[in-house]
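Written below as structure tokens is the structure these notes are about.
A single protein chain has been omitted; all remaining protein chains appear in their positions.
== subunit A ==
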Amino acid sequence: MNSPESNSSLASSNGNIITTPANGSVTAASSTLNQNSILVELCDSKCSSAYLQSKLSTTFDSVKASLKEATDKKNSSKIYTCLQNLTYYKVDKDFLDMLVTIITISDEKKTLRLAYYFLNEISQFKHLFNTGSAEIKNLINIFSKEQLHKDISRKVISLKTTATVAPNDVLIDANILEVISGILRKVGEDVDKTQKKKGFFSRGTNDLGRERSLLQYACFVACRNRFKNSPSLFMPIIEGIKCSDPVGARHSISLTFDYAVEKPSTVSESTKRFLPLLKANKGKEAVNLQDSFARRNFIKLAGHLAAANVPESKDFFQHICQSVQDNHYAVSFWAIQTLIKFPWSKLEQAIIEPIILDNDTPNHFDILPNQISLVTGICNKIKIALTTHTSSTTTTSQSNPIIHLACKLVALLSESYVKSAYPKDNKTQLPIIGDWLDLDNIPTTTTIVIPTIIQQQQQQQQLQQQPNNRDKDSKDQNPFSSLTSIIMSCLTISPSISIRIQALKALVWLCPLDLKQCQMYRETFKNLLLDPYHPGFLFKELYMEMYKRVIATPVLSPMILSLIYDWIDIVPPKVDTNLICQTLRVIIDFGLEAKEKVLATLFKILDRSVHPDFRVVNLEILKDLIRFLGDVANVLTFESQSLYPTVSSSTALKSLEISNQSLNSIIQRLEQYAIYNPWQLRMESVDALGKIAFQSSTSVRIHIYNFLSSIPNESHGWTCVKSNTSLICNILDQLLTKRTKFLTNLKSSPTLTEQQSKELSQDHHNLLLQISIFFEQLPNDFLPFGFESKLFINKQK
């Protein structure tokens, strides 16, 4: 459990934590010294919060002392008052003795309930309890006594609490298990027979069924806290799914799930008979779970068994499909969430069977006269939920969670569809790169119309009348594309940022697989950037989803690149350059055209004019992008060490020409930035040039070395730039000199002497060390002296 201390307040009005000590004075989070002292104070106070403590007239120590005194004196009214006061504080293991004593001496229900509450609270320390101690022995004695008590409440609370708080011990386990087994065994017996016997069930009560189900419930709670997967309880727990107490049935299903994780086939065989809509179960043991959480748990169980290799998996899968028609959104949406874990190909073929209301059909299912495909059923369900809850006339207190989850489901389902439908490379099974279009040449004619409330209601009516409209749609089209307009409307009508984020994520995955048809989405995302009220983290979430989308469908890269430019251009203060660089790295791997487009985008960003208000923030963005350019320039331009002049080409070293035009243009820009900009940018550009030089051919190195040696050095901030420049020049100098020496040695003789090899190896490691300062991670095969040195370095190793 959590530590016994806690802070005092959620936050100050400006977002910084404000802690309020016991004396009520307010302290800002910025004062570390004060914070530490308050933290110490909090640890001592043991109160739920310092703010709360400031409102109380008691302290933890005073309450503890009073309780001790009252317990010693057996003063029941004072014990009750002290226990009440103790609820404001976090109790520790030292209270065990007092609490056990209180339960022993007290007979008042309100006092007992509080004592059991605190016992439950200290169960987090149960590993520290000594199993042979007097308190634990007393606790078990009380448990045994309470199980014979005529009051059902005392049996229930004692069973639930003792199973939670008693330390793990063979004897204690056996004791509690015996009681649980006894109760569950008797529950299975005939009511009339049981009534005549002495035992766990009190004879005074008129409602034996109720008492049974309550004890069953208590047993299941105890099992959840102590005896998960106990083999001896397997059948009673499975039978508990039929428990008349809805909460008991729910706990039983949870326990059954734990068994299913270990033994799917046994559980599958034993629970198939409970499936509510299975024809073979009708009128027999099919369960009618009234509790929505129990139904959710049953779907979770079915999801596990449907994915397992068991003969009944098909029936369990069908149960989840049927549960989409549950009239409770919390259950229906949970079924959809469970289905998302299955491959799209399976979902596409699945159906929802007709649901006709009769005496055997649980009343929590919506009637479905005709069979429909699962995808249509899901789509209809989500559409109805969104249409109803986005309309201002029919919203409920739960509308926000429903819209939120509906948008999330559309995103997840569309993602599953997109990943399945997008063409893959036959050999690698990776998504194909596809034909990239020039976005500027695509007309932006498509517009989206956000439906009015009346239109939404009409759509809802149409949906109910024509439930199977999916079959008419083209199979190439995203089956959830009909939800686009409603989801887009969430962007404008919802004040909730979280809903807007989910709606945007859904739209990212609703983008068609064809770039031509994505213009509308591109415009929507761009317009969003123009709205000043959206917070920065909303854009981060949006672009994170685009990052995932571009991995799944590389063909959308031009759109994503264009939107990356828009993000930086329109709202630079809300940009996350790390995320942009990550996305660009992914796109770079899509081939030559991708590299060209990335480079073009980077140049476009670097060359754009910046609004004066954004100068400072733009400087930071440019710094990050220049660093990124330095990191990836060699990958983008195919410049590598393999372009080293070979030993035989004696004229190579004399050539200072850079034939790689792309690299040339990168270097030119970086050189420009290294001279005419604020010192921070100049420093970053010099570093980037250095990184390019280290990874490039000799001619590039010489060019950069010459540039850095002759760079103007009079301007403001030069001292900072100078240190980096001289460091890079020094390394380049060593690289060029030592490589020349090595090549000369190699030219005179095909093999090096042992001394020469040793020197080469030392120089190699020395330079690697110096160069690695500039890289997050150098490639393992990086050879500063070129590929010719590989043989000799390996020999030395």
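The rule is short, and it goes like this: a residue touches a chain if its C-beta (ideal position, glycine included) is under 8 Å from a C-beta of that chain, and two chains touch if they have at least 3 such contacts; residues count from 1.
As a working rule, contacts and distances are computed from a predicted model.
Visitor: Out of "GM23863", "Signal peptidase complex catalytic subunit SEC11", "Small ribosomal subunit protein mS25" or "AP complex mu/sigma subunit domain-containing protein", what name does the UniProt record list for the absent chain?
Guide: "AP complex mu/sigma subunit domain-containing protein"
Visitor: Looking at the full complex, which residue from A:Lys300, A:Lys595 or A:Arg669 touches the chain that isn't shown here?
Guide: Considering all chains, including the one not shown, the answer is A:Lys300.
Visitor: Tell me which residue among A:Val247, A:Ile493 or A:Leu736 touches the hidden chain in the full complex.
Guide: Result: among the candidates, A:Val247 touches the missing chain.
Visitor: Using the definition of touch stated at the top, determine which of A:Ile355, A:Ile497 or A:Ile675 touches the missing chain.
Guide: Spelled out, the listed residue whose C-beta touches the missing chain is A:Ile497.
Visitor: Out of A:Ser62, A:Ser232, A:Gln371 or A:Gln398, point to the residue that touches the absent chain in the complete complex.
Guide: A:Gln398
Visitor: Could you pull out which residues of subunit A are in touch with the chain that's been left out?
Guide: 1-3, 5-13, 15-17, 20, 39, 42-43, 48-49, 51-52, 55-56, 83-85, 87-88, 109-110, 112-114, 117, 120, 151-154, 156-157, 164, 205, 207, 210-211, 214, 221, 224-225, 247, 254, 291-293, 296, 300, 329-330, 333-334, 337, 397-402, 404-405, 495-499, 501
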